[in-house]
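Each remark here refers to the structure printed beneath this line.
With one protein chain removed, the remaining protein chains of the complex are shown where they sit.
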Amino acid sequence: MNILPKLSIALILMSSLLLPACSEQGADRSSEVDKRSDTDKNSNKEPATLAENALAQAWDNYNASEQAGFAWVNAKVALNTATWALSEGDFETAIAEANQANSLAESSLAQAAAAQNDWRKHFPKAPAKASSAPNVPEAN
Amino acid sequence: MKSRPNLLITCVALMAAAITPVLGDTPKSVAAPSDLERGKAIAFNRNKGNCLACHAIDGGELPGNSGPPLLQMALRFPDRAVLRAQIWDATVRNPNTVMPPYGKHKILNNDELDLVVDYLLSL
Partner (left out) sequence: MFTLSALSNLSRPVSIIGGIIVFSYVAIISAPVFAEPTTPGPIVASPSADRQAIRAHYERRFPGIPVEAHKDGAYAIDKKAGEQWLELEDFPPYEIAVDEGEDLFNTPIGDGTYSDCFGDGAVKGQYPYFDEDRSEVVTLELAINDCRSKFGQPTLDYKGAEIVRLSAYIAFVSRDQIINVAEPSSQAALLAYNDGKRFYSSRRGQLNFACSSCHVQLAGNRLRAEKLSASVGHVTHFPVYRLKWQDVGSLHRRFARCNQQVGAEPFARQSPEYRNLEYFLTYISNGLPLNGPAIRK
């Protein structure tokens, strides 16, 4: 049993040497290229413009979620923080909060889409004899 | 080109072999005590994990009873990834569960989720 710790240290060392090879293999080369070209594109823009664009996109998704009736409180909170940060000239915070708001709004839109069918599972089923009941229209 | 998959398998196998004895020695959790405290704080925080709303946890006051008590967690979840996935989005395993999808809905971020998982595995 004494050999176990030594063995594991040796194995950790070996695998850490191999780690770069592993990660290189796993990496998707095309996405790296995309990332680089994104950075090039973005570096030509002012931080204020980037923040404004991020905020506009977040608002679009938030408005869509509100339209669907599934808006989230924390998405709105992040939007408000981003708007405030933008007005203060804190573009880094504005972008981070706008991205957070956008990602929450996207999740709420996914929730709205799932609810389209799933809501029926969350109410007790009528007794089987109700099959003679008339078909009832549904709101969309 | 042919050697590449073999290299990947070797990497994974070696790393797994390296980790196994460490896990074998400490069946509960390998996180540092201060991290466990942080994980516990997130789990108990009503605006974060709020686990006590539904689960009994040793040391937690006025727990709810809508979920199972959180005990013997390392035994129930020998695979850490399964527990993490359960907290990330429990509806994957059981579409009817009422447990909030902590990761999927960004109620906890990745770091907070890992701290909570480590804390739960120490129970």
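Each chain gets a letter, A and B, in the order it is written, and its residues are counted from 1.
By definition in this document, contacts are C-beta pairs under 8 Å (C-beta built on N, C-alpha and C of every residue); 3 or more make two chains touch, one makes a residue touch a chain.
Source: prediction; values computed, not measured.
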Provide the residue numbers of chain B that touch the chain removed from this figure. 52-54, 56-59, 62-69, 71-72, 75-76, 91, 93-94, 96-98, 100-101, 105-107
Please give every residue of chain A in contact with the chain that is not shown. 66, 69-74, 76, 104, 107-108, 111, 114-115, 118-128, 130-131, 133-139
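What we mean here is this: only the chains that are shown with their structure count from here on.
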Distance from the mean Cα position of chain B to that of chain A, given in whole angstrom: 21
Okay, in this complex, where on chain A does chain B touch? 4-5, 7-8, 11-12, 14-15, 18-19, 21-22, 25-26, 100, 103-104, 107, 111, 118, 121
Along chain B, where are the residues that touch chain A in the complex? 4, 7-8, 10-12, 14-15, 17-18, 21-22, 95-96, 104-106
